[in-house]
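Missing here is one protein chain; the remaining ones are kept as they sit in the complex.
Here is subunit A:
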């Protein structure tokens, strides 16, 4: 310490100090800006996982996504999509794709959890991308459903419907219903933006806010609809159809009864 203080009047001291300050600012900046990419690979995959995943990938996915996941005319490159993307697409049964169409459809899951993990581990080695979220950030009981509801109505409700019942997009595409989706898949969809869904990265909606959104979705799922049968929560289409058929039907039945002669 003494040596340091003795040199503080050295002609190069100012330059050294400046360099140190610059380095520190740079380090803080890079730490802060990388916070929203990938939020560091939290789940630890072993080298073995990635190796097994590569084999699975070559056997099941490479025909469309290309060897080394570099993409082909049939499927996009998976470099940098991250483990979360694989876990969502494969874990929800969307991938491998059953047929070509406007968008990937949900079907029974094709891989075991272990295999999904290995595939995710392999794709995560290809480039930095969003990782599979931690358990604690998925715990809906920790979230604030009121805040989540506000965020949902601003960011999600226009496509997924205010009651998360899903809705139509253009040319056969659609935003799916979120009922029954697992916390993990909801989170992963937000960070990766599958299909035509935009990405909601951690700088846009923080991980805690994402948990609030999940808490909101789980709350409306548990509570059901206060007005009785929700008829799919599709709004004026299903409700209008019901009242035109059933409501007017009852009115007509009463009219017929009113004007008929008693036996």
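In the analysis below, a contact is a pair of C-beta atoms (placed from the backbone, for glycine too) under 8 Å apart; a residue touches a chain by one contact, two chains touch by 3 or more; residues count from 1.
Convention: contacts and distances are computed from a predicted model.
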According to UniProt, what is the chain that's been left out of this complex called? Choose from "Alpha/beta hydrolase", "BMP family ABC transporter substrate-binding protein", "Cytochrome bc1 complex Rieske iron-sulfur subunit" or "Response regulator". "Cytochrome bc1 complex Rieske iron-sulfur subunit"
Specify the residue from the set A:6, A:112 or A:262 that touches the hidden chain. A:262
Out of A:13, A:203 or A:241, which is the one that touches the chain we can't see? A:203
For subunit A, which positions touch the chain that isn't shown here? 33, 36-37, 150-151, 154-155, 158-159, 167, 169-170, 173, 175, 193, 195-201, 203-204, 223-228, 257-258, 261-263
